[in-house]
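What follows is chain A.
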Amino acid sequence: MQVKENFEPVIVAFCCNWCSYAGADLSGTNRLNYPTNVKIIRVPCSCRVNPMFILRAFQKGADGVIICGCHPGDCHYTSGNYFTRRRITLLYSMLDFLGIERNRTRLEWVSAAEGAKFAATMQQFTEDVKALGPNRRLEDLRCRKQ
Partner candidate 1 sequence: MQRIGVFVCHCGTNIAATVDVKAVAEALGHEPGVVISQDYQYMCSESGQELVKNAIKEQKLTGVVICSCSPRMHENTFRKAAASAGLNPYLVEIANIREQCSWIHKDIATATEKAIILGRTAVAKVHLNTPLNSMESPVVKRALVIGGGIAGIQTALDIAEAGFDVDIVEKQPTIGGKMAQIDKTFPTLDCAACILTPKMVEASQNERITIHSFSEVADVKGFVGNFTVKIKKKARFVDETKCTGCGLCTEKCPMKKVPNEFNMGLDNRSAIYIPFAQAVPKVATIDPNYCMMLKTGKCGVCSKVCSAGAIDYKQQDTFIEQQYGAIVVATGFNPINLDKYDEFAYNQCPDVVTSLELERLMNAAGPNGGTLLRPSDKTHPHTIVFVQCVGSRCDDEKGKPYCSKICCMYTAKHAMLIREKYPDTEVYVFYIDVRTPGKNFDEFYRRAVEQYNVHYIKGMVGKVTPKSDGKIDVQASDLLANEQLHINADMVVLAAAIEPDKTARPLATMLTTQMDTNDFFTEAHPKLRPVESATAGIFLSGACQGPKDIPETVAQASAAAAKAIGLLCKNSITCNPCVAHSDELMCNGCSSCEKVCPYGAITYIDKEFRMPDRTTKVRRVASVNPAVCQGCGACTVACPSGAMDLSGFSNSQIMAEVDAICK
Partner candidate 2 sequence: MNKNLKEQVLRSSGVNVLKCMRCGKCSATCPSYDEMEYHPHQFVYMVEKGDIETLMKSESIYKCLTCFACVERCPRGVEPAKVVEAVRLAAVRQQGGNHLEPTDIPALLDEDLPQQAIVTAMRKYAK
């Protein structure tokens, strides 16, 4: 399989409604640029993100998945992000086992006031995923774009 010249990764971002989604909005309000590769899905809480969703994204051809939630202790639902943290830690060991590069999945805490952090994080994550190249290990070839 040939690697495309200008590889533009597909990145799925899960953002919790209360902190990170608002943080993403704030980076927009402040006109802080980040790559178009990032597409955001709104979830009520980062703990709504089932690891299945992440695997599904990789299967369908996403090159990176980032989950953003409130800072520990700030969760709107008091404890949701702690669950997320544990689940993602477990998912990492599974991804390690499968041979998926760890840098393709990231968990980041972004508060509603951290528009700049959101933009910077997305910038950095996109660059990291670009450096890794296309996701091949988990991609379902039947899903590949023509």
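Selection rule: all candidates are chains of the complex that A comes from, given by their letters.
Here are some notes:
Following the convention adopted for this analysis, a residue touches a chain if its C-beta (ideal position, glycine included) is under 8 Å from a C-beta of that chain, and two chains touch if they have at least 3 such contacts; residues count from 1.
Just so we're clear, the structure is a prediction, and the values are computed from it rather than from any experiment.
Of the numbered options 1 or 2, all belong to the same complex as chain A, but only candidate 1 touches it. Chain A makes touch with candidate 1 in their complex at residues 10, 12, 21-22, 24-25, 27-29, 31-34, 36, 39-45, 47-53, 56-57, 60-62, 76-80, 83, 87, 119, 143, 145.
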